[in-house]
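Here the complex is missing one protein chain, while the rest keep their positions.
Per-chain residue numbering starts at 1, and chain names A and B are given in the order in which the chains are listed.
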Amino acid sequence: MVDATHGPDAHAAEFPDVELYHPRSWWTRYVFSQDAKVIAIQYASTALAIGMLALVLSWLMRMQLAFPGFLTFIDAAAYYQFITMHGMIMVIYLITALFLGGFGNYLIPLMLGARDMVFPYVNMLSYWTYLLAVLVLVASWFTPGGPTGAGWTLYPPQAILSNTPGQESGIVLMLVSLILFVIGFTMGGLNYIVTVLQGRTRGMTLMRMPLTVWGIFIATVMAMLAFPALFVACVMMLFDKLLGTSFFMPALVEMGELLPHDGGSPILFQHLFWFFGHPEVYIVALPAFGIVSDLISTHARKNIFGYRMMVWAIVIIGALSFVVWAHHMYVSGMNPYFGFFFAVTTLIIAVPTAIKVYNWVLTLWRGDIHLNPPMLFALAFIVTFVNGGLTGLFLGNVVVDVPLSDTMFVVAHFHMVMGVAPILVIFGAIYHWYPKITGRMLDNTMAHLHFWVTFLGAYLIFFPMHYLGIMGVPRRYFESGDISFQPPSAHDLNIFITVMALIVGAAQLVFVFNLIWSIRHGKPSGGNPWRATTLEWQTPETPPVHGNFGRELPVVYRWAYDYSVPGAAEDFIPQNQPGTNPPHSEAPRKRKGTKP
Amino acid sequence: MVVAVVLVLIVVGSVAFHFLSPWWWTPIASNWGYIDNTIIITFWITGAVFAAVVLFVAYCVWRFRHKDGQKADYEPENKRLENWLMGLTAVGVAAMLIPGLFVWGQFITVPAEATEAEVVGAQWQWSYRLPGADGKLGLSDTRLVAADNPYGIKPDDPNGHDDVLIEADYLHLPIDKPVKMLLRSVDTLHDFYVAEFRSKMDMIPGAVTYFWFTPTRTGQFEVLCAELCGTGHPYMRGGVVVDTQEDYDAWLAGQSTYAQLYAPEVLKTATID
Partner (left out) sequence: MSVVVMFFAIIAGLAGWWLARQRLTVKPWLEQGVIEGVPDFAASRDPAKRVGLGFLLAVIGSLFALLTGAYFMRRELGDWQPLPVPPILWFNTAMLLASSIALEWTQRAVRQRNQTQLRFGLVAAGLFAITFLAGQLFAWSELAASGYLVDGNPANSFFYLVTGLHGLHILGGLVALGWAGIKAWGRGGVDSVRLNVELCATYWLFMLFVWMVLLSLLAGWASDFVAFCQQLLS
């Protein structure tokens, strides 16, 4: 089964791909590297580092909500700066960058049997542009007025009015940083897409790709089409702020003074923002869907249930997510008749999403479930994602959204569904692939401690928070203690949530310590500790060296989910193992052995 | 084992929390009980799904956890089962969506007999304007806003002269009379939100938005701003008082009109003539 292009005879010493980039010095190997694996680690480290800042900001916000006045340096301006930076960092600079820049870079070439991304140089530029975007964002802390406090949605006109902190330069740096991020992401995204389309090894048809790659692939396509909306919105807002144009700025009297703007439409910004913003939710969710499918399948030793349906669902969700954006704007004052259309599309998207959930849990059915840390996080993902997804049915249903929008219910919902759930997947994925990246296992005891505190703590933070929203407590309140309808017990709940948030945050320090400690002290893992089928576990070296697969690229003979194949010697068959499976009927087998 | 128990506890705990928690919506004071009903329907459906999925996972984790010699089944897919689940989900979604859309249709259809009341948002206070004796609100423009014309009312529009202005005070509304709230902002986005009325809508400078409701309970209710409007956002509070008709009439008689308060020049010339 070896042909001329892939055979060892064709190319004696070097890799067959003569165009593959080769590092010449320490600098080009580890810093300005064009190797996707190094870029992945750079992306992931940067994202996690800036994410720690966002975590600390969430502590400070929670301290203010539970113990107002205790931390005297938090005034209203600082509080709004914290919520803005926390939200923006978590959504864009942490989760998006980590899923696509981190996992995308590491896993796409390895899982598809490629030596590297197709455009390694552009890939490197992508990381450095991203880093520049992060630095510009961080720089806004050191400018007069500090970072912007416009809320992560940056709604004009407030975002550039004088009663918003960071109005001096923070908002400008935020917009510039976002523009840089979009440019950097586009460079990376081209790589992810074209590598999936053109870089697959022999035999790797689309329907043999692991769902991780499917998720990242479709998410990247969506991001490429949706990020231009953010780009346009940011550029236009920069014009409004710096050049005094009136794209989004209507005539308004601020503190008794008529500003020179006239006629602009704040709603136009909201349309552009959410045209990016809603696909963004699925840009985060689809990689998580893909990764969690692979985690569940591998650790339940069972093929993912309904693979085809899973692929179709990813594609359909990706397409539908472009026609639901205005469900963020039900009470924005837009034409109320839009509400009918967007409520219908929004609730339709629940069907393919539900299918994915069913298929995950049906994969567990009659599996052989190993409760390793990645599996634990995958189970926790199911719980939190189902919870957050179901509360989405409240907010997507236009009339139910009316009392709940802009309340703590929304905060609880989106934290559960696109904060906690994807981050649990990120954790599971790191526990899963860390052995491949470093050659060592993460410490199991610390992993369990991290898991239980994070999962239960996060659930205890965000589940009760919904009820504050149902009561009517608005979000983005610097102080909410004096709201008339709020019983004193609501404040006790706030204190409880804050304490849990501090504990959960502290547990992340255990995780970071584990990450660093295990590089040297972890148990050596071997090449395929989870006995998984996909190609990244079949590399000749662990961690994989430059070029990934030695002299010969692997050839793919089967799909990614041949676990527990009846009649096979082992409970997994790697994708690059030739030979046919023992014949079996397609109908589910009768379970045997339990009854005499 | 522990995992399965914890998963069951999550379901039991969540359901128990739902029924026992002291934090629930405020007693309703408007006609939008329909919205509450839709939320209840949604709670039942989503709650059942959540419990079913998580309990199923718990069962699987308990029943199929790894033991020596155990081998997983091989079942790539089961179209019949998937189609059934898809159909059931579609039915569940429709059961939430259809009542929701029905109520939304009512929410955006203002009854003909509804009276108008205008809310003007400015950082960070609420002001109100009622149409006065002629039942019509005068035209307004943000560009006219000034110290002697905080609402930006067009002085040459005669409809505006008898408009009742309520500045830095509570708005009163008569009970059981549908009212269309016209929402306007002179500076930035705000959102007029009264939890007891179950309705809210953003206010956009340069545009007039609206929603309608019928107050069904007398009392005093707090107005909150629900759209971030700068550092004073949480302090942007106001009040609405729902009165019986007699109390309302008495209150209204004590209010001042635009002409009385700001004596627009045009009006003066008109009276001289």
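Before moving on, here are some points about what is shown:
In the analysis below, contacts are C-beta pairs under 8 Å (C-beta built on N, C-alpha and C of every residue); 3 or more make two chains touch, one makes a residue touch a chain.
Given the structure is predicted, the values throughout are model-derived calculations rather than measurements.
Residue in contact with the omitted chain (choice from A:M61, A:I92 or A:M204): A:M204. The chain that is not drawn here is touched, among residues A:L65, A:A219 or A:L272, by A:L272. Listed for subunit A, the residues touching the missing chain in the whole complex are 1, 5-6, 16-17, 19, 114, 118-119, 186, 189-190, 193-195, 197-208, 221, 224-225, 227-229, 231-232, 235-236, 239, 243-247, 260, 262-265, 268, 271-272, 275, 303, 307-308, 311-312, 315, 319, 322, 553, 555-559, 561-562, 578-581, 586.
In this text, only the chains that are shown with their structure count from here on.
Looking at the complex, you find that subunit B touches subunit A at residues 3, 6-7, 10, 14, 17, 21-26, 32, 34-35, 38-39, 42, 45-46, 49-50, 53-54, 56-57, 60-61, 64-66, 70-78, 81-82, 85-86, 89-90, 93, 96-97, 100-101, 103-105, 107-108, 122-123, 141-143, 145-147, 152, 183, 185-189, 191, 193, 195-196, 198-207, 209, 211, 221-222, 224-234.
Chain contact summary for the complex, subunit A toward subunit B: residues 76-77, 80, 149-151, 155, 157-158, 161, 163-165, 250-256, 258, 262-267, 300-303, 305-309, 331-333, 336-337, 339-340, 343-344, 347-348, 350-351, 354-355, 357-359, 361-362, 364-371, 376, 379, 382-383, 386-387, 390-391, 393-394, 397-400, 402-403, 405-407, 456, 459, 463-464, 467-468, 470-472, 474, 476-480, 483-485, 487, 489-490, 493, 561, 563-566, 571, 584, 586, 588-589, 591.
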